[in-house]
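Every protein chain except one is present and positioned as in the full complex.
Chain nomenclature is as follows: A and B, assigned in order of appearance, with residue numbering initiated at 1 for each chain independently.
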Amino acid sequence: MDSLFPLTLRLNGQQVRHEVTQRTTLAEFLRQTAGLTATHIGCEHGVCGACTVMVDGRIVRGCLMFALQAEGAEVTTLEGLAQDAAMQALQKRFHEHNALQCGFCTSGMLITARALLEDNPRPSRDQVREHLSGNYCRCTGYQAIVEATLGAAGDIEEGAA
Amino acid sequence: MTEQRTLPGAAGLVGSRLPREAARRHARGGGRFVDDIAFARLAHVAFVRSPYAHARITGIETAAARALPGVLAVVTGEDLKPLCHPWVGVLNHFPGLKSAPQYPLAIDAARWNGEPVVAVVAESRALAEDGADLVEVSYEPLPPVLDLDAAQAPGAPVVHPDLEDNLAFALELDTGGVEAVFAEAALVVEDEFRFGRHTALTLEPRSLVADFDPALRQLTVHHATQTPFQMQDVYARHLGLEEADVRVVAPDVGGSFGMKLHVYGEEMATCALSVLLGRPVKFVADRLESFQTDIHARDHRVRARMAVSEEGEILAMDVVDETGIGPYSVYPRTSAVEGNQAIRLMGGPYRMPAYRGRLKVVFQNKTPMCQYRAVGHPVACAVTEGLVDKAAARLGLDPLEMRRRNVVTQDMYPHRSPTGYMFERLSHEECAARIEQMMGYARLRDEQAELRARGIHRGIGFATFIEITNPGPAFYGVGGARISAQDGCVMKMEPSGQIRVDVSVTEQGQGTETIMAQIAATHLGVPLSDVRVYTGDTRSSPYGGATWASRGAGVGGPTVMKTAQALRDNILDVAATILQARPEELALRDGCIVDAAGSVRMDLAELGRIAYFRPDTLPADYHPELTVARHYVPQGYPFAFTNGIQASHLEVDTETGLVRLLDHWVVEDCGTVINPLLVDEQVRGGVVQGLGAALFEEVLYNSEGALTTATMADYLAPMAGEMPDIHVGHVVTPTLTSPLGAKGVGEAGTAAAPAAVMNAINDALSPFGAELRQMPFTPERILAALGKI
Partner (left out) sequence: MKAAPFDYVRVESLEELFSLMGAIGDDALILAGGQSLVPAMAMRMARPRLLLDVNHIPGLSGVTLGDSALHIGALTRYHELAASPEIARHAPLIAAAVPLIAHEAIRSRGTLGGNIAHADPASEMPAVLLALDATIHAESGQGGRTIPACDFFLGTYETALAPGEIVRSVSIPRPQRAERSAIDEVVRRAGDYAMAGAAIRLVAEAGRVAEARIALFGVADRALRCAPAEEALRGAEIAALPIEEAVAALRDALEPLADLHAGAATKRHLAGVVTGRLLAGLQEEHENG
């Protein structure tokens, strides 16, 4: 049986302490230990993008880090971005454009889109497509996701102006 | 002009671009998938799987696994025999279809790489995998049956010795006279087409938690399934439980595409293990398991020829389709359906008088193959449309003109195809006219010529299609499958005046719940915000077929419509009683009872208050009926066909063989469009799966039958970066078979996109005399066709 090891980190803005096994991935820790199920696990080998979360301000694959590697780190999931203006703009547009069907890819897609808009507030259509090309969506035609992201970029700019 | 029918009460919300509330919830991370649900005492299962495509199992050593701390049980196929009856995937309406009994875990022999052999249950999935590592299975490898020809060769090794040979099913359709037509035709074009093996690749893998209560012998299964009632029936019958003691609940389902309605050994084993252990057991397929055991699709080789007159009139098609289905016909829908539909859909859009189609379905030692989105459609569409283009080129006809000359025209409906399909009313001519205008066809052709002169090779490809939706009992029920062809709805006005709708069709993200809410609100006369729709729980949903084969909107919709009309009548009856008026003088509008003058007399909250809490103020013997149930069976035609046309515009890099998709257009006719926002994205999603088939997706095996595309880095699915913008237009021909006029739309995109891309690539490469017929159109295949390698 696996032993448990302490893990302390800032999770969605709160300092938290949990116990995890050494082989628990960050994505598994978020879902199973911290109860944050917005992050989904789609492939466990770093390809699908469903488990994309932020670690120390950058997007990462939650399945390609062990939870213990996040000791002392700042980890943010979709739940932790509920009050984030850029995320709210994206969420609103994803809803309006029907930029999701089953919703399984959505958290990873939103977090990836938010990272793009942070780096590049006015991306072109092609830049949006390229930036999101590491996140699988099997339901939509991607187009609504692209349009929602572009729409949110406009909303954020307007909001900031 | 398309015939338009004014539908009583169909105004209002039906036809509006309404976003889904579920999308708001998912965008905030509020999804609740099977793997999100917490259970006490949850056990996890992992499987030991066959590393061989075909092998005799000569021994299983489980002691080391059993001894591992945290392991709760190690179970073989033999151990599960008393708990679970085997199943055989045959149906009576496919005469001659054969298959072998299938068990949750392989017994005696393993017949594909990845077939589950031993189940290990442990306190965590990681521990279960540790236990699985310690199980030692001895195998005696047997010669694998892989290739279509090798499977049918005399003396070939057989997948099931009891079945004598590898031919699972054969079918021949023949109008007669085909040979004579070909002998006399001015032009005969022919080709061999190949279609790669696909897999659905839902982002949420197959998932379930089986939770057995030993005291009551009741089983609850939280299951990522499209078809809760079908699975309730299967679990009850095969696990020896009462139907009433099995509850199947589908929470949020992370994509399905036809893949999450088949019976899989792992699911049956998981339920049996919960019965055995008396505690909840979870199985969530990992991605490797998904590639190995989710049903595969396609894998066809089609030899086809088309006879054409000098004027470009299609006279006949003659088609031989061979398809490999893995070692079993999949239960309970069978693996004959894809081939059956492929040979019946051939030539479907066209006035083709003569047809012969021959189908051979063969067993192989590969992952079982069964129904996945657009069953048979892309095969029939690509073969037909490929030959149409080829004939047009030989005759010097524009491909769009060739199609115009041949489609079934408005004066011909209802029309019966030579393969026996009945078309109520389709709109091929209107769709072709519409796409020509949408895409600016003439301008694109000019641009193509100009660029070609500069060495840039762009192509334009069309694909006309028909699509099977709204299947009735002819689909499965007549063959003996316990799969409901009808659907049910229970609708209740609550004391607040709000409406609760329980309906048997299910949601996997298509927007079923939103569409049902729109229909209910429209036909009741209440605001959309007052309607709540619930699906997917056999304990609370009325019985029905659920969502597959594009039947959710088309069959579920009229069910909800009928129920809403009945509840509205009851509400007006209660209102009339309260207001001492006649029901026919009253109407329900925007959640209020209004009189003939349009004045608001009362709102539904007030009606609810009186009906539920002060019925003493109503006349003696008056009992308000504010819950109603209705069922609906699609009738008149076995299916409601839709139709449309797609066009692909792309550029081929003739040095690298890479294809860049520039634009894609779809004009489709699904009858009444209930929600264009959802329909358009449904079409786009379907197109993208079809573009995947055309350019990327192919399950590969090595010469030993081992799966080599076992990760998402190896099985290539379409991503945002390579996908074009997809422009969707509609022609609306409501079906008269349904009061709602709506047909399905889930298959259309996938049905024709591969054919459109194939034709566009061949159009681009026409100056080189290169032609491709094997999907996916990889750089390697394109370079080979160009003679570069």
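Basically, a residue touches a chain if its C-beta (ideal position, glycine included) is under 8 Å from a C-beta of that chain, and two chains touch if they have at least 3 such contacts.
Predicted model, so just to flag it, every value in this text is computed and none were measured.
Asker: Looking at B:R125, B:R217, B:R237 or B:R532, which residue reaches the missing chain?
Answerer: B:R125
Asker: Could I get the residues of subunit A that touch the absent chain, sorted low to high?
Answerer: 2, 5, 22-23, 25, 44-46, 49, 52, 55, 58-61, 63-66, 68-69, 71, 112, 115-116, 130-131, 133-135
Asker: So that we can see where the missing chain sits, which residues of subunit B does it touch?
Answerer: Counting over the whole complex, subunit B touches the hidden chain at residues 125-126, 129-130, 133, 286-288, 655-658, 695-696, 700, 708-709, 711, 713-714, 716, 718-719, 721-722, 778-780, 783, 788-789.
One rule holds for everything that comes next: only the chains that are shown with their structure count from here on.
Asker: State, to the nearest whole Å, the distance from the C-alpha centre of subunit A to the C-alpha centre of subunit B.
Answerer: Chain centres of subunit A and subunit B, defined by C-alpha means, are spaced 29 Å apart.
Asker: Considering only the defined contacts, which subunit B positions touch subunit A in the complex?
Answerer: Result: residues 19-20, 22-33, 35-36, 38, 69-70, 123-124, 126-127, 200-205, 252-255, 257, 286-287, 508-511, 677-678, 681-685, 687-689, 711-713, 717-723, 725-726, 749 of subunit B touch subunit A.
Asker: Name, in rising order, each residue of subunit A that touches subunit B in their complex.
Answerer: 1-2, 21, 23, 31, 35-45, 47-48, 50, 77-79, 82, 90-91, 94-107, 110, 128-130, 132-146
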